[in-house]
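Comments concern the structure below.
Every protein chain of the complex appears in place save one, which is left out.
This part shows chain A:
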């Protein structure tokens, strides 16, 4: 908590002085430093190996972008890692503390007012996890049940909106992180856990007894997850767009997916075992930075 508030306070103070930090290429040329925003535990997208080292699918894509940024800046760049959280990532990008954010940020219309996104590299599906023996198979059966989600995520918002359409009422309970939300489901305090499919799959895979849980029901929403850069930073956005398009066209993104989601990854050499979804394949076939709202229209 303290960290978040501190970061917000810094963001609020530095917000006034952000105007001169808009052009990352010029900044990198002058200082020789570029700051990458990373997440400590966003599954295989971005996670820490300890000792200030970070890895993951998005981190690796960002490294490709930065390699092209080096070419544009014409000098070797030192990459600084700045861990960010759900609470502070947007202010930190806006005020120039972070030049390129490589975590697991959903590209939506509200955020596009504040920041810009590279083409979508990962499309997440929000799903429902329940105990295999619970008899719950659809959203309609969640009426009157306790539904867990993690504080500081948007997943339950989709269920809430869905709820109105289907006319069902449920109790929202919040875990303070994904591990605790899963514990709510495991200990019976919650009947369902609503979250991104990859996170649910990861938690189930590492639970004591994976066969006790299953993913059920409709896909609540699809969320384009993308790398975030400053708004009005046209030069870096162009480099990033070109890099992602090139990676998508050459089939490199599919290889990176295989490397991070299908093969054993460090530090524990465990497999996430998450197959690439149709919506992610569609995003690769036709790279774009459309916000979540445009996916919902389909």
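Basically, a residue touches a chain if its C-beta (ideal position, glycine included) is under 8 Å from a C-beta of that chain, and two chains touch if they have at least 3 such contacts; residues count from 1.
One rule holds for everything that comes next: contacts and distances are computed from a predicted model.
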For the chain not present in this complex, what protein name does its UniProt entry give, out of "Candidate ABC type amino acid transport system, permease component", "ABC transporter", "Cytochrome c" or "Heterodisulfide reductase subunit C"?
"Candidate ABC type amino acid transport system, permease component"
Options A:41, A:63 or A:86, residue touching the unrepresented chain
A:86
Given A:53, A:75, A:189 or A:238, the residue that touches the chain left out of view is A:189
Option touching the unshown chain, where A:82, A:154, A:207 or A:288 are the choices
A:154
Residues of chain A in contact with the chain that isn't shown?
1, 4-5, 8, 11-12, 15-16, 86-88, 90-91, 110-111, 114, 148, 151-154, 157, 160-161, 163-164, 172-176, 180, 183-184, 187-189
